[in-house]
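All protein chains of the complex are present and in place, except for one that has been dropped.
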Amino acid sequence: MKTNTIKRQLAAGVAALALGAMATAANAADNGKYRVGIVTFLSGPAAGPFGIPSANAAKVIVDGLNKGALPAPYNTKGINGAEIEAVVIDEAGGATKQVEEFRNLVQRQKVDAVVGYISSGDCLAIAPVAEELKALTVFYDCGTSRLFTDNTKPTYTFRTGLDAAVDNIGAVRYLAATKPDVTKIAGIQQNYAWGQDSWTDFTESLAKLMPKAKVVESQMPKVFQGQYGAEISALSVKRPQVVHSSFWGGDMEAFVLQANARGLLDDAVALLTCGESALDRFKDQAPNGTIIGARGPFGAFAPDNELNTWFVKAYTDAYGMAPTYPATKMAHAILGLKAAAEKAGGNNGSVPTAEATAAAFKGATFESVSGTAKMARADGHQAVQPISYGTYKYDPKTGKASIENIITFSGECVTPPDGTTSDAWIKAGFPGAVCN
Amino acid sequence: MLSFIAVLIDGTIYASWLFLVAAGLTVIYGVMRILNMAHGSFYAIGAYAAASAIGWYFSDGTGSAGMSFLLLIGCAIAAGLVVGTLVERGLLRFMYGRDEILMVIITYALLLILEDAMKLIWGVNPYFAYQPYTALGRSTIAGLKVSNYDLALIGVAVVVGLALWGWLERTNLGKILRAVIHDREVASAMGVNVRRMFFLTFIIGTTLGTLAGALTAPSISVVPGIGVEVIVLAFAVVVVGGLGSIEGAAVGALLLGLSRAMAVHFAPQFELFVIYGVMSLVLAIRPQGLFGRTLARKI
Partner (left out) sequence: MRLDKTELALVGLAVLLLLGGMVAPGWLIFLVTIALAKALVVQGVVMQMKAGLVSFGQGLFYCVGGYAVGMGGPFLGISAGLVLLAIGVVAAVGLAMVLGLLLTRYREIFFAMLSLAFSMILYGVLVKSQELGSTDGFNVNNWTLLGQTIAGGETATHVVFLLTVVAAAVVAFLLHRYYRSSVGMTCEAIRENEVRVEYLGLSPRWIQYANYVAAAGVSALGGGLTALAAGHVDPDMAYWTTSGEFIFIALLGGTGSVLAPFLAAIVFSLVRTYAIEFVPHAWQMILGFTLLGIVVFLPKGLWSLFTRHRPEAPVVPAAPQKTSTGGAGA
């Protein structure tokens, strides 16, 4: 009998818990602050290289803005005078769960804007929901070219990061400029959408810009495999001169380490489109001359302007290392949001509506840690910025790595014009590209 | 021709790694009938422990490669003892005798807990501990450059496999364990302290897991999630080989390792399916796995 009472109490407890959770329905709402949902990977393999630097950058920028410590034009406090409150959410768990968490952010936590998303699958799934809920959403990193072709007529969704096609068009242009004579090119990509799309964009651009170069080998290991012994052998056997890879995070570091130890990188130059994110960790394991990118003018490629100087210093003071590209991208996105919200205006200290902010964001030009950004594609919802590539250089004496031989390609040189998909643009031979 | 040699070398190296990862899993299953989902986490803990120790050892710029190998193995054993003891004494010993599937779920819960615990201890930043890997240099076999560390891994796998086999087949303790495997109740009636055997087995299984992680750490970048990636692979190896069988794990590892290397070299588009394809095929033909026998001596 006694167990029965306890059980009944427990049962009541479970029921109460469920009801209570439903009832609380977050009264966190309107406290006069500008609430921003920050969604990025806090767990899983993408957390270390991307998620945590991004979350750190968000903290640095939000704290800086709340203190009014940033240089002009962002020297006003908060967003439109309202204090910024960041709600950080883990992006792990897949698209369905992210849709659920996105709704929670918007409807339960009543955030005024969401900045986030690294995974392309998450971006694709979130975009229509953001439009449905009329929730201002800034995608800061995901690269899929399908974002604004699958979700046509965006109103509330913006992407401040660049399309992944830009990475690979830029990469081929860099090769064409620095190694025009290479003929044997190989590639190794993670076997998922990111790797497959990167490889397609790269090889198609290669066919147009460097018709003499032949693809001698393509490997697609499972994502997060970590061991690339067989792949490295298969690549070595074909004796390529350049090995292109869109690997990122632990996979990229492991591949470079193993390929270097196995001698593949003695004869071939690696071209790593995401290489910059591991700049501080490669040490002497990546050979000098390895071509690395940062998916835009971010991280070590960010321009030398006042905003970036402030950001690098604040970030380095807080976390003991210079910001890598995901960090710069996050800072860039939040600054874009601030610029738009303040352009939308309203009384100082008030939170502008999503409608007004979205209207102001559309087609806007804003200053940022990565230079000037124009929301000039996808009907004013997609940013256009230049992309840079350079080569890795490690100084064993100081233990510091740097990038040299940097070439920057203007946005107009690597970004398809509005109304053209990147795929069609590449196949047509880049009509209308304006290169410096 | 070069490709064939490459397949052989790559396949064997990968198989050695698979065997090291799977050995602990099969030992624990063989004796305790626990299909340990958290085995991947033990692997990851070993990798993290080794990587942070190696990083610390080389942080001042000096340090000898020879010492670093001892450090690797030392770390693996220490981590295995600590984690194994904690998990067995703190959790599993209260659960013995429950349904086999329930034990899987318990270790699944353990996996979730350990994944976050590792994150709290080591953070999410990658650990890079390449010194032991590059220190051994490389050899050229028939024109193919191979890392000596990877070749040494084959040796380690053979030694571990033989040691396990010898221990089970040639020592008194091994005989007692085999009795436990064969019939838990009768062994118990004969005066065997089954629970002590379980504890011992679990510690050894855990240590094999951490050892595999520690030995892998120098050649990879240690990041969150590496444990989850290896579980299914390890499962595939032991299921193909026959659960609880050491010989089975060895053969299963070789079969999967060579199949995968073959796919990478000759049909990269099938690489993604090859492990599961081989596993389904083997199970379709031999439902108990290659060396699995329903009631006969296992391990």
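To keep things simple, chains are lettered A and B as they appear, and every chain counts its residues starting from 1.
The working rule: contacts are C-beta pairs under 8 Å (C-beta built on N, C-alpha and C of every residue); 3 or more make two chains touch, one makes a residue touch a chain.
For clarity, every value in this text was computed on a predicted model and none was experimentally measured.
Of A:D63, A:E83 or A:E131, it is A:E131 that touches the chain left out of the display.
Among B:L110, B:L208, B:V230 or B:I246, the one in contact with the hidden chain is B:L110.
Checked against the full complex, the one of B:V7, B:V83, B:A179 or B:M279 touching the unshown chain is B:M279. Of the residues in chain B, those that touch the hidden partner chain are 35, 91, 94-95, 98, 100-102, 104-106, 108-113, 115-117, 119-120, 228, 232, 235-236, 239, 243, 269, 272-273, 276-277, 279-280, 283-284, 287-289. Taking the complete complex into account, residues 3-4, 7, 10-11, 14, 17-18, 21-22, 25, 42-43, 87-90, 94-96, 99-101, 103-104, 106-109, 120-121, 124-125, 128-129, 131-133, 144, 146, 150-151, 191-194, 196-197, 200, 223 of chain A touch the chain not shown.
Here is the rule we use: only the chains that are shown with their structure count from here on.
Residues of chain A that touch chain B in their complex: 42-45, 47-49, 51-52, 191, 218-222, 224-227, 229-231, 233-234, 236-237, 249-254, 257-258, 260-264, 278, 281, 283, 285. Against chain A, in their complex, chain B makes its touches with residues 2-3, 6-7, 9-11, 13-14, 17, 115-116, 119, 123-126, 128, 130, 133-134, 138, 144-147, 149-150, 216, 219-226, 229, 260-261, 264-265, 268-269, 271-272.
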